[in-house]
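Structure record follows, encoded as structure tokens.
Apart from one protein chain that is not included, each protein chain of the complex appears where it belongs.
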Amino acid sequence: MSKALNIILAIATVVFAVLYLTARSATHKEPSAPVQPVTPAAEEEYVFIAVSVGNAYWIDARDGVEDAAKALGVKGTFTGPQGSDVKQQVDIMETAITRGAKGIIVVPAEPEGVVPSINRAIDAGIPVITVDTDSPNSKRYTFIGTGNYAAGLIGGDLLAQEISGRGEVALLMIPGQWNLEERKRGYRDAVAKYPDIKIVAVGNDRAEEGQAAAEAKSILQAHPNLAGFGCVDAAGGAGAAVAVGDAGKGGTVKIIAMDRNDATLDLIKKGLIQASLAQRSYTMAYLAMQMLYDLNRDRIKMVADWRGAKTCPLPTLVDTGTVVITPENVNYFYH
Amino acid sequence: MRRDMNRLTDGIGAFLKGHREVVILLVVMLVCAGFYILQRGGRNQFMTVDNWRVIAVNISTDALMVVGMTLVIIAGGFDLSVGSTLALGGIVTCKLMVIGVPIPIAIAVGLLSGALVGIVNGFIITKIGVNPLITTLGTMIIVRGVCLVAIQANPVTGLPSAFAKIADTMRLTSTFTVAYPVLIMLVTVVVADLMLRHFKFLRQVYYVGGNEEAARFSGINVDRVRSFTYIVTGVLAAAAGVVNSSRLISASANAGERAELRVISAAVIGGASLSGGAGTILGAFLGLLLVGVIENGMEILGVNIYMKNIILGSILILAVTIDRINRDMIKRFLYWLKK
Partner (left out) sequence: MSSHDRVRAREVLHIEHLSKAFPGVQALDDVCLSVRKGEIHALIGENGAGKSTLMKTLAGIHQKDRGLILLDGMPIDPRTPAEAQAFGISTVHQELSLAPNLTVAENIFVRREPTAIGFIRWHELHRRAGEFLHSFNVRISPAAQVGTLSIAMQQIVEIARALSFEPKVLILDEPTSTLAEDEVGQLFKILRDLSAKGISIIYITHKLKEVFELAHTVTVLRDGKVVGTKAVGSITMDEVVRMMVGRELKQMYPEKGARKGRELLHIERLRLDGVFEDISFTLYEGEILGMAGLVGAGRSQVSQTIFGYLRKDGGRVLLDGKEVPIDSPGDAVRAGLAYLPEDRKRAGMFLKMTVTDNLVSANLNDYSRVGFLSGRAVTTAARKIVEQFRIRTPSLRQRVSFLSGGNQQKLLIARWLGVKPRVLIADEPTRGIDVGAKAEIHALLRQLCNEGIGIIVISSELPEILGMCDRILVLHEGRIAGELSSENASEEAVMRLATGHAA
């Protein structure tokens, strides 16, 4: 009896494999054909692929995508992997390409890993914009972002000012994450200008406030003369504040945080965090959606036929800058 | 009448348990049908050849690991370090290529690094006797750390273009196209499954996992068999890393994150019992296919990303529970409902 079933199984697999291997796809595209909006607008799908999707940081970007989709009358999908494995991003991108997305916005987990897929999308006629982190070696049309390095520079300078140009500082981050490494580089270079400031520790906050607090506490214990913390991701600030507060050094040890989640904002009001660097994540997402929408409708008439000319009318780089949140303007940033 | 109903449910239960692979295949087809129907709007995006190509490529690296993991689980063990070994394999291979080592040799050394992890796992588990869960948890963390240290979180880039071509491009033979990773996956799965069914040495894993003492008394070298499964898994994980790097034309330190949980879930869905002695590679592959199809379907349907985990976790629990349901449980459940 089970022999018969095994045979059925084998036949089913073979049939499946044959179906798979044969025939051209139903959605096969010629690379040079223009994207016609033959599909009703509501089915025009724009896919935003983030990274570490559970992180509160992406709330702004998600709002940007959804608001833009509503305003433009198209479908906006916010998606991405739980972790920061670029392979999973690529998987999602491939799925998006195959199902005929009309535009892809991606936050590359790493600049290189996404290159083949972005190029495949472009070659298939799907415009791609990178956001927040760039993939300069790919064929993406535009990068919209803060420039992580630039943000780090501003943060480093702010921290230096807060501690009056002298003292020991520590940085909190998630090691290995590309954009954070860039910010750390910015902090380092900024601080290097101040000969009396030394970075004595770089802690791993594991993207979570509790872990950040624990890490910050150990750093404080190891370096009792610490003057300040520089945090390059959203979890670091709140965590450092907890550690500093518990050690009774609230306000004495200065903290420069990252991003605008409500917990950080409260701490700025309380004076435990001196300032936070926020990115215009909402703007990045909204702008990207708008740009892709306009591009698809050939509205930016730099030349009559940009595809034929092989020059995309969109800007290559858009710097959305850094916003410094201080006790003065903090109230405006609550969600 | 009742007695007949009972016999019927018992019969169905026995069928489900005895023919796991067919059941999963049916579930996959059911899920496909479900997704197909649930697609809003006119256009079919799910049941297209292109989409299925994407699914196949997406699961190709996990599939290599699932082969090894199934062997490990059947032999009564557990390997959490596959994700980290994937990253290691990719990094070792790519670093060597960047400094000019010929591609085949670089790949060979990469695979060897995976074997090394497997040897370490096997040694600690069999000779020192540490529990496999703890051991592979340890190697998972250590290997991941080694990866971070080796490349200081900078992904390895600047790989020779030939590398990307070899492991990733479509091979065209008129209208037939297959992606190489998919080909590698299918060949590995089919060969491994057949070998596990017919090759005497491999079948020893069933003895070792089914009843370790008895296997020993029968003269089976239990330690050698167990070590073998870990080494095979290490090599396959490294191979997955090589394929992964070729697809992404880079090697990063956080590749293969969470892969171990996906792979173990796939093996368990496919019928492998965590207490050892049961499971097939075909079943594990189908389990992986099911997970891949569901993930893909959820993407296409635009399911809220925060829901995805709940759905995937529920499927795993469901798959394992089906094994354990028996007639008495059903009766108790119905009784409880009546109350």
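In order of appearance the chains are A and B, and numbering begins at 1 in each one.
By definition in this document, a contact is a pair of C-beta atoms (placed from the backbone, for glycine too) under 8 Å apart; a residue touches a chain by one contact, two chains touch by 3 or more.
All values derive from a computational prediction rather than experimental measurement.
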Query: List the subunit B residues touching the unshown chain?
result: 2-3, 6-7, 18, 198-201, 203-204, 206-207, 209-211, 213-220, 277-278, 327-328, 331-332, 335
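In this section, only the chains that are shown with their structure count from here on.
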- request: Please report how many Å separate the Cα centroid of subunit A from that of subunit B, as a whole number.
  value: 29
- request: Please name which positions on subunit B make contact with subunit A in the complex.
  value: 18-19, 21-22, 25, 41, 43-46, 48-54, 56-58, 61, 148, 153-155, 157, 164, 168, 175-178, 186, 244, 247-250, 252-258, 282, 296, 299-300, 302, 305-306, 309
Field: In the complex, subunit A residues that touch subunit B
entry: 2, 5, 8-9, 12, 17, 19-28, 39, 42-43, 53-54, 75, 77-80, 82-87, 90-92, 94-100, 109-116, 175-178, 181
